[in-house]
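Just one protein chain is left out here, and the rest sit where they should.
As written, the chain order gives the labels A, B, C, D and E, with residue 1 at the start of each chain.
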Amino acid sequence: MSFNLYKPFFLCASEKYEDSLIVLAGIPMDFTVSFKPGSRFAPAKIREVSIELEEYSIYQDKSLYDKTFCDMGDLELPFGNIERSIETIYQFACKLFEDKKVPIFLGGEHLISFPLIKAAANSNDGEFYVLHFDAHADMREEYLGEKFSHATVMRRVGEVIGFKSIYHFGIRSGSKEEIEFAKKNSNLYFVNKWGKIDDVIKNLKSKKVYLSIDIDVFDPAFAPGTGTPEPGGILSSDFFDILLKLKDLDIIGADIVEVAPYYDISDRTALLAAKIVRELILMMK
Amino acid sequence: MSFNLYKPFFLCASEKYEDSLIVLAGIPMDFTVSFKPGSRFAPAKIREVSIELEEYSIYQDKSLYDKTFCDMGDLELPFGNIERSIETIYQFACKLFEDKKVPIFLGGEHLISFPLIKAAANSNDGEFYVLHFDAHADMREEYLGEKFSHATVMRRVGEVIGFKSIYHFGIRSGSKEEIEFAKKNSNLYFVNKWGKIDDVIKNLKSKKVYLSIDIDVFDPAFAPGTGTPEPGGILSSDFFDILLKLKDLDIIGADIVEVAPYYDISDRTALLAAKIVRELILMMK
Amino acid sequence: MSFNLYKPFFLCASEKYEDSLIVLAGIPMDFTVSFKPGSRFAPAKIREVSIELEEYSIYQDKSLYDKTFCDMGDLELPFGNIERSIETIYQFACKLFEDKKVPIFLGGEHLISFPLIKAAANSNDGEFYVLHFDAHADMREEYLGEKFSHATVMRRVGEVIGFKSIYHFGIRSGSKEEIEFAKKNSNLYFVNKWGKIDDVIKNLKSKKVYLSIDIDVFDPAFAPGTGTPEPGGILSSDFFDILLKLKDLDIIGADIVEVAPYYDISDRTALLAAKIVRELILMMK
Amino acid sequence: MSFNLYKPFFLCASEKYEDSLIVLAGIPMDFTVSFKPGSRFAPAKIREVSIELEEYSIYQDKSLYDKTFCDMGDLELPFGNIERSIETIYQFACKLFEDKKVPIFLGGEHLISFPLIKAAANSNDGEFYVLHFDAHADMREEYLGEKFSHATVMRRVGEVIGFKSIYHFGIRSGSKEEIEFAKKNSNLYFVNKWGKIDDVIKNLKSKKVYLSIDIDVFDPAFAPGTGTPEPGGILSSDFFDILLKLKDLDIIGADIVEVAPYYDISDRTALLAAKIVRELILMMK
Amino acid sequence: MSFNLYKPFFLCASEKYEDSLIVLAGIPMDFTVSFKPGSRFAPAKIREVSIELEEYSIYQDKSLYDKTFCDMGDLELPFGNIERSIETIYQFACKLFEDKKVPIFLGGEHLISFPLIKAAANSNDGEFYVLHFDAHADMREEYLGEKFSHATVMRRVGEVIGFKSIYHFGIRSGSKEEIEFAKKNSNLYFVNKWGKIDDVIKNLKSKKVYLSIDIDVFDPAFAPGTGTPEPGGILSSDFFDILLKLKDLDIIGADIVEVAPYYDISDRTALLAAKIVRELILMMK
Partner (left out) sequence: MSFNLYKPFFLCASEKYEDSLIVLAGIPMDFTVSFKPGSRFAPAKIREVSIELEEYSIYQDKSLYDKTFCDMGDLELPFGNIERSIETIYQFACKLFEDKKVPIFLGGEHLISFPLIKAAANSNDGEFYVLHFDAHADMREEYLGEKFSHATVMRRVGEVIGFKSIYHFGIRSGSKEEIEFAKKNSNLYFVNKWGKIDDVIKNLKSKKVYLSIDIDVFDPAFAPGTGTPEPGGILSSDFFDILLKLKDLDIIGADIVEVAPYYDISDRTALLAAKIVRELILMMK
């Protein structure tokens, strides 16, 4: 037919995987309830509100029209089965990295970062770092008896890539044990140490970095739509200042997780996530 | 790639237009604001919540799995240009009828019914009727100086297909002039005359009927998410009783309009629309 | 100046007191908090949403344009002082009745009905009745130590006009004592006895009646915006059927109370109240 | 100390287990998210809003003051472990039945009914029935690969007590398979068959019955705060009419499940549940 | 009558136009939907919440009681007709400037600033500047085919008063073209350049300035109730610091636009606007 039918993809995204260097994909894992779970509908909501944004960023003086990137939709997962889901996500991410893509994943819960980063590590030889923005360290050995949980994800990541390769920023909540573990083994910056990011960026300049952003790194005033809001977080204007500095890194992939549309009455949490995604796309090679 | 990527279409819908008798299409016309307008996001929201429903209807003892129907996405329209939009919708609908499809359109505002019904009329020779469920008669000659408006749509429809072919049910609001016009020229049933629908169905049995459902036919308790709620409407359980009786008609097309997700905090208006769509699909030939 | 400046009065209301038989006035009494109290903002909200309604009622085939009625705004009260407020409301209402007006008062809390009805009784010789639609009997001797309270208002009214002159409909909540008192002394109809209203109307035909409508007579599904919602109430469509029957009475005044805009996210409670006001105006002489 | 400190228990409840025939207990099972899950906070919310109700029921002319019943608080469960949780609930319920209590359980998700009813069956020799009010049949063999789920609970119950002993009312959603199974094996009444309850009550008169109420049996207009709302449900006033008829049964226990406070902005779903609990207490021996 | 009837005007405002130097007027233009549009109800809401504020400002040690200002209500406009509305607003504003008033206009959408500023320019000989606080440059040549739109307003203004006379602050969104145009022709300060306002104020000291404030200059955390929120905006405390510095200018008029009450559940956006209005009144001569 000759009529154009709108497809609910991210602002300016094409559907052509082969032609795209940067690819977006939703990972709607959230095995909690069969409906109204939390972050399961986040990729759809982030796409929906993305159309409110301009395709041009005054921050970077760049336009999405100058990028070829695609939006793949949401990965289908074996609902309720954590192990097989992690494996599916892992295989999916491996394929993307194999195809030399630079992926941006839209969660879903934070646990998805484990298979994603594992795939990134497997596909990238040599030095490899993770920059982790979050209110919570997510470094527990286990949580409520589970080894694989949103609260343990960075512990599992560290076991794969080495804890020294992880830099946590924005942390303001955790158990005594995990905070002590992180202080000793990885690089944990307490929420009032954002100033240290300049040093970290300097050290990681041009190095391969995977970026994992839990939306609860923001104060609940800016991101009320998330499962475990934690007062005392970063302001959105300060965050964009920091985000733009990351252009000196070689970002090989990123995820943005834990947006929960059902608690986000004004949609501003999803809009914030969408704007971060736009800036990430524009700063990627 | 071998991974399945979820596409945000209506529950159980395929994407294969050619193989489908019944087709869904969103008509997100709502030329009011460039963001957060009202009914523009309704098709997306109706699809989103449709997955909460079962594919099987206990009301009809039928399953969506036994139907081949497709969801075409949303028609792209020349935003802000009413005339060209009406023309585009008209041409689009003509194509569907030409291809012998039975379409269900998701609005959007009620004005879309004018080009849709005009196309239906053009594509169907002989007798043709419109069954109109609404709180408002929508029979004004003009509204705020405009001939084409959500408040004039049925007047325009009548000018094309003849007023005697329109049956309005659920009406409980209007201007004095339009109500008098409707009483005289078309078939208007006041909100407490739902009992008359049995006679109408009997008369229209096996005849070609286009069904236009404005969600504000329901009481605001059942459908708070709409632009002009009107207290005193039908209950949802009563509506499903009536809806099922329509299976005796030869429904050649339908639309469901004026769902406004931004005023629908619990999503129950969209869910109600989605359930109506499921029942319509199942009762179509 | 020659420009028209919109005044936020009720749909179609004039400001000309002298020329009007029917007068609207807000009584924003609600001495509970100095901001965000509950029903204090109800008159303003009811006026605001009234413009969504048509000036014409299909229910009665009458138009507000054919009525001369005015909206006087909200009565200023000595905030926080219950006794002086009751006195002010009483004097205000006496003046209206003296001037031979038929007033419709917009609450505010239900306590305002006491001075209003007392004024109505004083200004009307001979037989005089109160028709009271509410979830609660409001017939307590005292409430939390207070004699003048929203929960005691009909007890106080009965002491002035005689309990036998009060008819309560929709009642589904109360203390044991007040219900027993009401059953014995006034005319209490339990919520499932709406059918009895035909008899009452027949008995009161052409007699002077003051109508007091607490919005919580409706089920919370229809009127969520109220301070003490009580499940199991009347449906809005059933209520309009009953309301229209009241045209056989000689309604000398009415109030509609306990709308609380801050709990009414969809504004449908205020809209319901506004529609009731329109119908009342249209049925008044 | 001599000061009274308020304890957040259900309206008029004592804390004295030994002296009470009727006992309330919350079963906050909801193993979905570690925060903001859905029905986990329902018992707390139902208690909170219960204080808005009167202790006296005009429906039954009885007062909670005349009953000795206690509120035990919420049962602690091994979070995230379904099997051990079911076992804990089962043992807890067995103890209550052993102590000759008549329990009312506040869910939590519907799965809790399985161990509760199993305990009831074990503790009661002879004939024993389950009256199940729900939008969904909950009769699946398994759901998303799980045998124990809110969607399979009545299948599991039937395996223990026999399917013929289950009566389902209000059903308007299900898979083809489970509906066929239920039609064949248990007693399923479609949502428009509420009239049949008189026969059922007559048949079960004075027999031991366990009552399981899923709040989504109500239309979403009346109970928006639930995880899987289904349009077309019962009205609250009709439900109270039915509920009162159950006094002819020998109710040995009851649960009310799937209230989800986070989707219940007006709190009216919790308030509806609280009123049902009050009426249940008053009709129990 | 001797009773005081509350008029819903801005805190402490009189109705006496003649005696007032400063005048408030609502310009509820928002030609998008006939109900629930967005900013159409903003003037009414800003007035409503203004009563929560003190009449005294600790920021300026001044009181509204020491000012004679009036609130004229909302200008009536030919709904839906953009051209005639712009003309009406223009004529209205000309009259105010002719009468030597200092007006503060409450929007409505940002397009109203075009006729308002044009009138200010016409009525004021010699140098004249516009200070524009906004997230968006609003400097497009046209938007969706329209020359007159909220997204083109400052382009139209510049054509009338000269682009060099416009200073934009807070800008963080725009199309590539308009941003380049603004950088070249007017004075555009990116959102992180608030520090430059001291220089601008110094340069404009005692000069005639019209102030146009789009509420979306604030971060959505502070002003969620607006049509096109844009993350990364100014904090409210920082804004008040800046606002107070403007007392060195000769402010001849101001508008505050794009407050959208329907997306402002806590009313805090309207309250923020009301507080800005109070400070503006107090700093005006």
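Operating definition for what follows: a contact is a pair of C-beta atoms (placed from the backbone, for glycine too) under 8 Å apart; a residue touches a chain by one contact, two chains touch by 3 or more.
Model, not experiment: these values are computed from the prediction.
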{"item": "Which displayed chains the unshown chain touches", "value": "A, C, D, E"}
{"item": "Given E:Leu131, E:Met154 or E:Leu271, the one touching the chain that is not displayed", "value": "E:Leu271"}
{"item": "Full-complex contact with the absent chain, from A:Ile51, A:Leu144, A:Val160 or A:Val191", "value": "A:Val191"}
{"item": "Hidden-chain contact residue, picked from the options A:Met29, A:Met154, A:Val200 or A:Ile265", "value": "A:Ile265"}
{"item": "Hidden partner chain, touching residue among E:Phe3, E:Tyr59, E:Phe148 or E:Phe190", "value": "E:Tyr59"}
{"item": "Absent-chain interface as seen on chain A, which is shown", "value": "171-176, 179, 190-192, 219-221, 224-225, 228-235, 263, 265"}
{"item": "Positions on chain C where the hidden chain makes contact", "value": "31-38, 78-81, 143-146, 151, 227-228, 260, 262-263"}
{"item": "Chain E residues that touch the omitted chain in the full complex", "value": "52-56, 58-59, 61, 63, 219, 221-222, 235-237, 240-241, 265-266, 268, 271-272, 275"}
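Keep this in mind: only the chains that are shown with their structure count from here on.
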{"item": "Cα-superposition angle relating the copies chain E and chain D, to nearest 5°", "value": "180"}
{"item": "Most widely separated chain from chain C, with each centre as the mean of CA atoms", "value": "A"}
{"item": "Option reproducing the contacts of C-D, where over half of them reappear, out of B-D, A-B or C-E", "value": "B-D"}
{"item": "Whole-Å separation of chain centres (CA-atom averages), chain A against chain E", "value": "38"}
{"item": "For chain D, residues contacting two or more additional chains", "value": "219, 221, 228, 235, 263, 265"}
{"item": "Chain contact topology (line, ring, star, complete or other)", "value": "other"}
